[in-house]
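A protein chain is absent from this complex, but the other protein chains hold their places.
Naming follows writing order (A, B and C), and every chain is counted from residue 1.
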Amino acid sequence: MTLLPLSPRETARRRLLDALRREGPMARVEIGQHLGMSPASVSELTASLLDDGILVTEDTGDQSSGLIRGRPKVRLFFADSLGSVIGVWTGFNRIELRLVDSAGRNRASRHIERPLRSLGAGELMDVLTETITTFAKDTGAADVKAIGLACQGYVDTRDGIVAWSPVLGTRDLPLAAGLSERLGKPVLIENDASAMAFAIAQRNPDFRSGRTACLMVGDGVGMGFLIQGELYRGARFGGSEFGHVRLRRSGPQCRCGGRGCIEAYLADYALHRDAQLIDHRPAPTLLLPGEEAMNGIVEQARAGDPALLNLFHEAGEVLGDAVSILIQTLEPDHIVICGPGTRAMDLLRPSFEAALESQTIPELRALAAVHVVKSSLDLLTEGVVMQALRELDLDLARLKAA
Amino acid sequence: MTLLPLSPRETARRRLLDALRREGPMARVEIGQHLGMSPASVSELTASLLDDGILVTEDTGDQSSGLIRGRPKVRLFFADSLGSVIGVWTGFNRIELRLVDSAGRNRASRHIERPLRSLGAGELMDVLTETITTFAKDTGAADVKAIGLACQGYVDTRDGIVAWSPVLGTRDLPLAAGLSERLGKPVLIENDASAMAFAIAQRNPDFRSGRTACLMVGDGVGMGFLIQGELYRGARFGGSEFGHVRLRRSGPQCRCGGRGCIEAYLADYALHRDAQLIDHRPAPTLLLPGEEAMNGIVEQARAGDPALLNLFHEAGEVLGDAVSILIQTLEPDHIVICGPGTRAMDLLRPSFEAALESQTIPELRALAAVHVVKSSLDLLTEGVVMQALRELDLDLARLKAA
Amino acid sequence: MTLLPLSPRETARRRLLDALRREGPMARVEIGQHLGMSPASVSELTASLLDDGILVTEDTGDQSSGLIRGRPKVRLFFADSLGSVIGVWTGFNRIELRLVDSAGRNRASRHIERPLRSLGAGELMDVLTETITTFAKDTGAADVKAIGLACQGYVDTRDGIVAWSPVLGTRDLPLAAGLSERLGKPVLIENDASAMAFAIAQRNPDFRSGRTACLMVGDGVGMGFLIQGELYRGARFGGSEFGHVRLRRSGPQCRCGGRGCIEAYLADYALHRDAQLIDHRPAPTLLLPGEEAMNGIVEQARAGDPALLNLFHEAGEVLGDAVSILIQTLEPDHIVICGPGTRAMDLLRPSFEAALESQTIPELRALAAVHVVKSSLDLLTEGVVMQALRELDLDLARLKAA
Partner (left out) sequence: MTLLPLSPRETARRRLLDALRREGPMARVEIGQHLGMSPASVSELTASLLDDGILVTEDTGDQSSGLIRGRPKVRLFFADSLGSVIGVWTGFNRIELRLVDSAGRNRASRHIERPLRSLGAGELMDVLTETITTFAKDTGAADVKAIGLACQGYVDTRDGIVAWSPVLGTRDLPLAAGLSERLGKPVLIENDASAMAFAIAQRNPDFRSGRTACLMVGDGVGMGFLIQGELYRGARFGGSEFGHVRLRRSGPQCRCGGRGCIEAYLADYALHRDAQLIDHRPAPTLLLPGEEAMNGIVEQARAGDPALLNLFHEAGEVLGDAVSILIQTLEPDHIVICGPGTRAMDLLRPSFEAALESQTIPELRALAAVHVVKSSLDLLTEGVVMQALRELDLDLARLKAA
């Protein structure tokens, strides 16, 4: 990440590229409306971007309905000759990969089961390098411009360092530099919940105004917090480790070494661990339970198994308490619950709502809208790819504006 | 168990047999001192017991020191021709067996690893029957008079029914009748913590006066409570399920289906489960961790591993809170912490003592003496065998007194 | 209290007097049926008691219905010439007094508001002596044979010492001896919850068989535990301080100095303290809220005030957790919730039942019957008077049996 301030002209280019990235192809008049720019300014800016080969035009038939047919609109969008970007997510025992072209179109994706927890720093980077290289080769990825990698833990996004992670055996891992050196490409890294929050905010303009807290529930629990559409950054430019807020002294063991963390109730591994004790179901083959195993638990609970229902009751209460903390601490305009864990939202909801009601001041609770966005791991690679593309756009905005 | 009241003569016979059972061989004069009986009464009682073949005499050399040598003492004890008794303990995945003769001498013992949790009622009884029969045959057990079986759970000791157990898949299991029918012998069943409490109380007269609560920590956590040396019996003649007192709402999952039970922190399975999450050690091969696995955790904690130390810190706090509840509820004269879990008492002690101090009223805490009795699973079979022998003695006291 | 064993004849006299005390006047034939004694034995015993002037006869009309009229029954009961007994209860800021004759008939009672907390040991005894003496004089109490005094705290019933009390400023107070010396009469002291438990058990034979735990809720929370109708005694012959089981680490402050005790949620003072904070109602004039103040809170909650309703919701949950501990620890046949706090049982019940369900093993919960006995402070003095009369009966049984 570069932090130099932009000139006014660079800023204008960036705003235009950001808008196209988010909204998709737009005609010049739409761009003007969208950004509040004069037609002249739009013309001048787009001309330069077309000249630079960054944007291309695409003709569309007239899409207005009704009697009077207008002339065909010319829409502008990113040239797909600008190269491609690979997005990667590393879980505890899984790697997700995604290849997109410069226009943001998905070209290929891959899912790999691979335990990463036991690897040393060098080994881990070697495995990732090889995995990414193979994926690029297999998919015929042309001209990869950058890699975006999302992972659990506290990520120094400026220096590309994983300061701490519950799933990696190492600490203060210079992951971006290590991969960048091995791959010969720029590598951007991000906390995975922040990546998902970013992806979700790109899809819904409401989440880009005011303050939006995205609580991602799945392999773990994370939070991405956006202020006016930009990710909040704490010390060392990291995000949040809200999932490790220790909500219940003397609660269940968490894999971070603490007890009673939010994720020790809500994460897939936690629910599966507790289900194992209840009915002696087999342990996951690869350390963490897969989607099928989790669906098994959910179905059995829905069928009325009282002890399994109780797991979701407890988890829902913790989710409600967690959202209450967010409300009383940050008073966000929007709270989004997302991630694979939303698969059981019907089971979580009763105790979630009861907890939310009992643990917040009604006047404050009323200020925050709670949304549930069903979302698979796909959104993670989508989010980090979007961020990587945006970084590239920043370079385009900056370098070619000179 | 039979509950008919005894006649005064039967009572006297029983007290004599009880004393011999507990104290070992005694001379007539010692018996008289011990029971506060006149020499005439002792003579009369012992004569009848010798006639009946229940007791035998054994000559000892004079054991008095000093110049004047007395005449050799004649001690009385149980004839070993009265047959033998088999004691059994069934854990989650283990069976312990012990053969003793009527004089209470250990003749053989055996340890078997065998998962029992998944068995149906009939299957379970068949497995136990076969295990006991094989053990009796292999050890050449002569004239087995009775079987005593200790198991986890709430045991209706009068009707021989396991009303509920965290380790058996069945409920209201008529275990004594089922085994008795299959084995053709009387079978007595008991909660295992009660059996251990009984064994411990036989070894220490202090624990047979006043009120003694024995907290057994190991595979699970149980409590045997003695008033004046006799086991306290609750509704349906069961003991206590103190280990499933849910001490911490929202605490870790327990195998009883609840959360935050005392044993969900202190039992071997709980400590091992949490250690697995901390450092990804392998799961136990047979559902529950063995002694070696538990020693591994203890050693690693003693070596300073902070997350493992924290497990014992938490467990010690729960133990302290548990003992505080016993003090404030029952105000026992003695509290005994026993069972395999005492292996880590050095690690548990600091937080145990801090919790005990913070959670009790000092004046009340001062009234109860806390003891730690290192004790392996052996004490369980010892306890239940002693109870079975005592039941037999009761028959001897009653039937032959007529 | 005297602890010498009784002879068989003394025992028989005691059983007869106990039965009359409990059941009221009975004919000889009824006594025989009740105690399982032969007519001859009953005749002989009652003759001696009539001779001693302990019992008197009272003629009744024939009460049989139907055609054939029997001859009038002669019932036996205590002579009222045996003197009287005074029962006293000391609360934080109140004294209750009751005078009964030897037949157990209530002759007078009195309620006094008087802060006792700040008094030293001597002062306290002086105040009580004067209060009792004045009461005796005002009521024309003839021939007071004994005083029974019930108070909060851990009471050494053998030596008559208040070992610890949350309401008295002193520790290890030799209250019985101090009062006895000042009053020149025997004084029996008892924990107040034990006294209430005793009174309740006298009224309902179910509570005198098996195990009965009486949870008294009011000024504080206490427990009296009965095994086969006799009060359980812990170390130093005290009862239980179950109300100070610290159920919630970090819970509200209790007047015992700890936090999160059962009574810190359920006692009148706790509910009133919390209500004060909610709606700034005035503090109680005499340290503890009176019945009127408590009724005000209850009425307001019943009318729908959400914050006050929440107080009872929380208190009910604590009550449920408390009863769950009793079930899992002692498995009583009967659990009785009693005392002035039952005034709000309708408000406590929903969360009480939910907690009971979530915090116990269903199979064990099913073994205990839960009863609510509405009971005012009257039962306290009734209970301690009954105990004092029973002690006197013991003397009658013993001394005159010689």
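Points worth noting:
We take it that contacts are C-beta pairs under 8 Å (C-beta built on N, C-alpha and C of every residue); 3 or more make two chains touch, one makes a residue touch a chain.
If you're wondering where the values come from, they're calculated on a predicted model, not measured in any experiment.
Of the candidate positions A:His34, A:Arg246, A:Arg349 or A:His371, contact with the hidden chain is made by A:Arg246. Across the entire complex, the residue among C:Ala177, C:Leu287 or C:Met345 in touch with the chain not shown is C:Leu287. Residue in contact with the omitted chain (choice from A:Phe77, A:Trp164, A:Phe207 or A:Tyr265): A:Trp164.
Only one residue in the set A:Arg15, A:Lys73, A:Arg211 or A:Arg343 touches the chain that does not appear here, and it is A:Arg211.
Remark: the residues of subunit A touching the chain excluded from display are 154, 163-164, 171-172, 210-211, 223, 232, 234-236, 238-242, 244-246, 249, 256-258, 321, 324-326, 328-333, 358-359, 361, 363-364, 367-368. Contact between subunit C and the absent chain runs through residues 117-118, 248, 250-255, 257, 259-260, 265, 269, 273-274, 277-278, 280, 283, 287, 306-307, 310-311, 314, 317-318.
What we mean here is this: only the chains that are shown with their structure count from here on.
Two copies of one chain, subunit B and subunit C, touch each other, and the residues they use overlap strongly: the shared fraction of interface numbers exceeds half.
At the far end from subunit B, in terms of centres built from Cα atoms, lies A.
Subunit A and subunit C have Cα centroids lying 65 Å from one another. In terms of their C-alpha centroids, the spacing between subunit A and subunit B amounts to 56 Å.
For the pair subunit B and subunit C, the distance between C-alpha centroids works out to 36 Å.
Residues of subunit B found to touch two or more other chains are 257.
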